[in-house]
Every structure is written in C-alpha cells, then in structure tokens.
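All protein chains of the complex are present and in place, except for one that has been dropped.
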Amino acid sequence: MTLLETHGLTAFYGDFQALFGIDMEVAEGETIAIIGANGAGKTTFLRSLTGLLRNAHDAVRFDGRPIGDARANAVVALGIAMVPEGRKLFPSLSVEENLLIGGHAGRKGPWDLGRIFALFPVLQERRGAPATALSGGQQQMVSIGRALMSNPRLLLCDEISLGLAPTIIRDIYDSLPQVTDTGCTLMVVEQDINQAMAVADRIYCFQEGRITLEGRPAGLTRDRIRQAYFGV
Amino acid sequence: MSRFTVERTTRTAQAGLGIFVVGLAVLISLPFWAGRADMRLVMEICYFLALAQMWNLLAGYAGLVSIGQQAFVGLGGYALFVGAIYLGIHPLLCILLAGLAAALFAVPTAFVVFRLRGAYFAIGTWVVAEVYRLVFAQVSALGGGSGMSLPIGIVRDLGSSPLQRDMIFYFICIALAVGTTGLVYWILRARHGLALTAIRDSEIASRSLGVDAFRTKFGVYVLVAGITGMVGALIFLLKLRISPDAAFSLQDWTASVLFIVIIGGIGRIEGPIVGTLVFFALRGLLADLGSWYLIVLGALAVLVMLFAPQGIWGLVAERLGWHFFPVRRRLKVGGGEAGDPA
Partner (left out) sequence: MDEWLNSIIQGVLLGGLYALFATGMSLIFGVMRLVNIAHGDLIVLAAYLALICVDATGMAPLTSLLFVVPVMAVIGYVLQRGVLNLTLGDDILPPLLVTFGISIILQNLLLELFSADSRKLQSGWLDTASIQLGDTIAIGLVPLIIFGVAILVIGGLQLLFYRSKLGRAFRATSDDQDTARLMGIDNRHVFALAMAISLAVVAVAGVFLGMRTNFDPSIGPPRLLYAFEAVIIGGLGSLWGTFIGGIVIGVAQSIGAKIDPGWQILAGHIAFLVILVIRPRGLFPRAVD
C-alpha cells in the first residue's frame, strides 16, 4: 500500500529553483535510498516532505492525505520523522532530554526510552551527559533514537554516515533492521553508493533537482548509476 | 565576447533631478513671499529631515540601530551654548565646532556600545544618552536641571533685522537638508557605499572579502554623530534655550525620527523625505488631540512595520519602479539591458 507519493514537487529558495517536478511513490515497509551529488536537491526534498519547506497542497500525499503545505510540527504528528543532516542535536539538552523531546508529539507506538536504550546501549550509560559531548557515532545514535521516539511510520535519514568511521557506520546500519522490523518505512539519503545499494529495496538518483534514475539495486549497473549521478 | 558596463542612472533619476531643481528653487524663493511662521515650519521640516537621513544612514545602511542619537543632538546643543556664551565664539562657527565636539564624544561612546549587538546595542545607546542627560543635569555651570537661555545679544549680532536673521537660519536649514541627503547619496555611490550595503547584508561574508566591518561601522557612527551634533546645535540656537530634558529627549529626537523613517521607508534615501512630509502633515492635522495623536502615530508605525515594512516609498518604488536617487549598480551586457530595472 502506498504510504508516500509526490506529484510534480517543485521547490525554490528565493529565485533559485532546487526541485523540478519530483514524482515518487513509496510503499509501506519499503526501504528507499536516495543518492546524488551535493546540491542535487536531496536535502531539499526531505525538507519538503517534513514541512520545513512549504510546497503545493497536493504535491505530497502521506497515506492518501495531502500534506504539501502542512506545518512541520503537524507532519511529525502524522508520522513522518527525520534524522537531520549534521545530526542537529540540541546542545542545551542532555542525551536523555534529546531523546525525550523526540517524543514531544506524543505518538503511540513501540518506541520508548527503554527500547531506544536497548537499541543503543551506550546511550544509557551517557544518558545525563550533554548531547554534544558525545562522539560523532554516538551523537548519530542519539539523533536516530530521537527521531524514533516519535514512533514514525516513515523515517527519513539524511546522510547518517557523514563524518563517521566505517566501523561506526556499519554498526549504525546494522541496527536499522530493528527499525524496519517494526513496520517502519525507511528513506535513506546516502553519499556512499555501496551502502545505499546494500540497504535499499529501491534506489532513486537525484541530479540538479530532477530524478535521473530509479530501480532495484540488482537491476542497476555502475555505468547507469554514474551517468545518472553526474548527468553525463 | 560581450562587453559589460556598470550603469547607475535611470530615466526616473533624471526626472527626479528635475523635480529636485524645481523644488529647490521654490524653497530658496520662499522667504520672499511666505510669512515667518511658514519659514519656521520649513526650517523644522529641514532639520528633522537631516536627522532622519542620518539615522537612516546609520541603521538602514550600516545596520547600526541606535535609539540614543538624542545624545548627540543634546551634546551639539550644549556645545553651541558653551562655545557662544563662555568662549565668545561666533554662533555660526559654533555649529561646526559643535559637530566636531559631538564626533569627539562619539569615539568613547562607540567604544562602549559596540560591545553590544542588535537590539541590546540599541538600548545601550539609549542608556548612554540617559547618562549624558543625567550628567548635564548635575552641572550647575550649565544651568543644571532647569537649563539655560541664550543671551539675546548673541543672536542679535547675527543680523541687522529679525527677518535677516531668520533668512540666515533658513538657508542654513535648507543647506543642512540638502547637504545630508546629498552626503548620504554620495557615500552610497562611492566605494564606501558598497561596503556599507555589503556589511548590512552579511557581515561575515563581507569581512571575508576584505571589508573592515568594524572600522567602517565606527567611521559611520562617528560621522553621523558629528552631523547630528551640528543639527542639534542649530536646533537649540533656534530655540534660544536648552535644558537636559529637552536636549536629550528620546521623544523629540528619536521617537519622531523613527516614525519618519519607518513610515517613509528604511534604507532608501527617498524614504526620510516622504516620511518627514507625512509626519508634519499628521502633526498639523492631529496635534490637537494630545495623547491620541501619539497613539495614532505609534499605531501607524506598528501597522506599517508589520504589513508594509518597506514603508510608503518602498511600496511606491516597487510598484512604479521609481528611483530618484539611484545607488544600485546595474549590470549592462553588451548593448542591451540585463538585471533588475526596478
């Protein structure tokens, strides 16, 4: 069943057009990967989905419901959560408080503080520490945990491997199946194409604000990906 | 390979020049056909315009929002009184020296208030003005809290008849209004102007390009203080009396100027001109209402700031594309025209 659809989604920053009519369909329970170079429009796309960027009313539909112009806090209440690029933890809050505030919207579901700590045990040890005092990998866990606390039906992950060591990246991606096992739909923006291919059911490639490629990892060759990625 | 030229004047600018020349001619001829009351009114309009242009330069272009400019109005006023009464200097020369004095005081003032940013900078300038007011109220040689008057003799020496004296003051006021407007225009056309707009738009970015934000802001602050001081000197020369409350009055010298610049349009040279005219029109119509007049002004300022923050001139300029004082540089490619014509 289709959970998310976008129809002709366009986005502007002032006079600059960042997205040119994105059409996408995501089924519930899928894992989608979005790849593309910097400035291709991937983060803009996620910001549009979450309501940080306002778009046309019908441009985005979630569970059949138009949310293109919905406010960000309303979108969270509907069940879309984002792990933002750069993690964006709240420096004034402790690890535990960062997690708790993820649950501000009060959505019911399998995720609570205990379950997040079970997923990422190291966070429990450092629960009282200021969130920004943790290592990069641990901060990424806090950010993911924070997003999960809102019990989303769709989890958006924006470049969660950025700046992290390969072992840490592996640990984090190894924990993702525990997320999708609860029925959560996952959309991952990734610079690392191999990682994207390994985790996704389907891949979209963005290039200069347009989708240039879409398909299952098995059916995509390196050449086709490179063409779509760089637009050559 | 296309040629690029940078162009500054437009057709409306040339029309504006025409209007300006005609207007100036009318104003210059005014003393010969209007009464004293009208002359006084035009003088008042002129010095408020001067104050507004200076505030506009400081806030709209340099991004330094000060609500303490009354400090320099008062300092200039007192400097004139001290110079004329105690040092026996010719009052008109005192106006210039008062400007210098105000600029001098602006140096340590800047040193203190530049430690603050944004809205706190604004209130900080107000605190400094209050300090000046309270200090001057303690100085008995300057009349303390009740102030002092300018001896008639000093003013009488300026001219052989009341009309002649009024005309001298009148033309000084006109010169001040034209001069400050022209100065702002000149600064913005020159290299410094580009630096100023760059700093206002993004201090970090401009610094990375080599623009020394601190020195430029400091320079503008001191310059504006000096000219504001000169205006203050003139104002109190005309009033013949000065007191700390009148000299350093937030209401008289800042609230009204803020209103003028908000209503007219912040950050545009034409804005203060429009704003001053609107302010005086409203004053003429509503001043009888006492407190309600001020309530109306306040409400108008709030509404304009909320719903038309570019002010009356801003609305006009956007709708009609008029720029009488072109300071924006437009890029012309080859023979045709590129860039924003509005």
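Observations on the model:
Which chain is which? They are A and B, in the order written, and residues in each are numbered from 1.
The criterion applied here is as follows: a contact is a pair of C-beta atoms (placed from the backbone, for glycine too) under 8 Å apart; a residue touches a chain by one contact, two chains touch by 3 or more.
Quantities reported herein were computed from a predicted structural model and do not represent experimental measurements.
The omitted chain makes contact with just one of the residues B:Ile89, B:Ala122 or B:Leu183: B:Ala122. When the omitted chain is restored, the residue from B:Gln14, B:Gln138 or B:Gln164 that touches it is B:Gln138.
For the options A:Ala37, A:Ala56, A:Ala72 or A:Ala129, the residue in contact with the chain missing from this view is A:Ala72. Within the set A:Leu100, A:Val122 or A:Leu164, the residue that contacts the chain not displayed is A:Leu100.
Residues of chain B in touch with the missing chain: 59, 65, 67, 111-112, 115-120, 122-124, 126-128, 130-131, 134-135, 137-138, 250, 255, 258, 262, 266, 290-292, 294-295, 297-299, 301-302, 305-306, 309. Residues 50-52, 71-73, 76-77, 81-82, 84, 88, 90-93, 97, 100-102, 104-106, 146, 150 are the ones on chain A that touch the missing chain.
By definition in this document, only the chains that are shown with their structure count from here on.
With centres set at the average Cα position, the gap from chain A to chain B is 53 Å.
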